[in-house]
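The complex appears here without one of its protein chains, the remainder shown in place.
Moving on, here comes subunit A:
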Amino acid sequence: MLETNVDQKSFKFKIVLLGEGCVGKSSLVLRFVENKFSCKHLSTIQASFQNKTVNVEDCQADLHIWDTAGQEKYHALGPIYYRGSNGVLLVFDITDRKSFEKVKNWVLEIKTCLGNTAEILIVGNKIDLEEERQVTRQDAEAYAESEGALYMETSAQDNVGISDAFESLTAKMIEHSRTRSTEPPSTNRSIRLIDNDEAERSKKCCR
């Protein structure tokens, strides 16, 4: 598992991107990692798996961003993707009410699957299309708050709010992992393991 420590300065996080097809998941990552935007998606790099190091308050976090397939037929595969992730980025399109409703489904699923082990950030994308907006900021914010999630609005096309979104999610994950690392179960387990291994080693050497 990932190393966790209160005084730790470097972190490794797995972030999973979820959202319906065409809401701009891949564009978001591309903009964040490469600072590029392409209407035709003609990129030279693959957008489905990316690494990026982010500095937040004197801490360094290595983000592994996993893109997922958004089509309805692959919806059931979600748990396989977000298993073991530290953060989930739920993307919806502010001009598409349906994609927002879908986000609510995801939140429910994630809560049942991961419990509170992952931080959730809901992102309303495509604010460059303000005149076609169907989901109001107030609605989305209220919903996110009720679920204990963050809410941010971005535009991958105009590069608005994207690094902010990733940074605030990272900050929240760092906080999360610090508080969690002080909890007994994870640390306790590793200690017990080492103890056993020591005993086992002595046995091995004798033989």
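Please note the rule applied: contacts are C-beta pairs under 8 Å (C-beta built on N, C-alpha and C of every residue); 3 or more make two chains touch, one makes a residue touch a chain; residues count from 1.
In the analysis below, contacts and distances are computed from a predicted model.
**Q** Would you kindly match the missing chain to its UniProt protein name, picking from "Ribosome biogenesis protein ERB1", "Casein kinase II subunit beta", "NADH dehydrogenase [ubiquinone] 1 alpha subcomplex subunit 8" or "Rab5 GDP/GTP exchange factor"?
**A** Checked against "Ribosome biogenesis protein ERB1", "Casein kinase II subunit beta", "NADH dehydrogenase [ubiquinone] 1 alpha subcomplex subunit 8" or "Rab5 GDP/GTP exchange factor": the hidden chain maps to "Rab5 GDP/GTP exchange factor".
**Q** Of the listed residues A:R83, A:K98 or A:R137, which contacts the missing chain in the full complex?
**A** A:R83
**Q** For subunit A, which residues reach the chain that was dropped from this view?
**A** 1-2, 12, 14, 17, 21, 25-26, 40-49, 64, 66-71, 73-74, 76-77, 79-81, 83-84, 189, 192-197, 199-201, 203-204, 207
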